[in-house]
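Heads up, one of the protein chains got dropped from this complex, but the rest are sitting where they should.
Let's look at chain A:
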Amino acid sequence: MRYLFFILTILAGLVAPAHAQPGRPDSLHRRSWLLPHHVIGQFAGGQGMATVGLGYTSRRRLDLDLLAGYVPRRYSITPMGIFTAKATYSPWLVSLGQSRWQLRPLSAGGMLSYTASKGFNKTWDDKYSTGYYWWSAHTRIGGFVGGRLAYRLSNQSGRPARFISAYYELGTNDLYLVSIWHNIGHLPLRSILTLGVGVKVDLF
């Protein structure tokens, strides 16, 4: 699959700087709360062809991520920039035996995205009467389920372990849900699904 190339590129780009972080503060207390906990590289999932981001983890179960994705002109009238805010909750965290591997077997989440593209024909403007095109072509709300497999990179005492992890998201968006809503049994569920895969690397 030719897309594998993109995934590997993103992965390589992320791992290299993560290893080369100089002068990390020794104590968590000295770390600004603004500093992101992890960086992200993602492919597809309705959030861009190549997508990078950063995020925060709360109590190891909830991830809040901000992503910026790119879709080149080849797949659009003019290139698209997709900016996504995403929350992912993973209730179960499973250590796989005594190994460095850790599994989140099920995640569920939601996202809000804004797509910028000069070539878009507008749906919210004064061309038609208010409400004629009731949706925005730019703003999407989506939901997904997925999973995540993490590998422990370091485990120094006094500091939280750093992980590199791969995840997938099987999702859909508001317009697809509206489409299937009145057509249950006439549009197969698979027709509204999208798949995204990505990598997260802990910074600290």
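Throughout what follows, contacts are C-beta pairs under 8 Å (C-beta built on N, C-alpha and C of every residue); 3 or more make two chains touch, one makes a residue touch a chain; residues count from 1.
Methods note: contacts and distances are computed from a predicted model.
Visitor: Pick from "Metallophosphoesterase", "ABC transporter ATP-binding protein", "Strictosidine synthase" or "Molybdenum transport system permease" the UniProt protein name of the chain that isn't shown here.
Guide: Not shown, but named in UniProt as "Metallophosphoesterase".
Visitor: Hey, which of A:Ser32, A:Asn121 or A:Gln156 is the one touching the hidden chain?
Guide: A:Asn121
Visitor: Kindly state which of the options A:Met80, A:Met111 or A:Ile164 is in contact with the chain not pictured.
Guide: Answer from the full complex: A:Met80 touches the omitted chain.
Visitor: List the residues of chain A that touch the chain left out of this view.
Guide: Chain A touches the missing chain through residues 1, 3, 43-49, 60, 69, 71, 75-77, 80, 82, 92-95, 102, 105-106, 115, 117, 119-121, 123, 127-128, 133, 135, 137, 140, 145-147, 155, 161, 168, 170, 173, 175-176, 178-179, 182-183, 185-187, 189-197.
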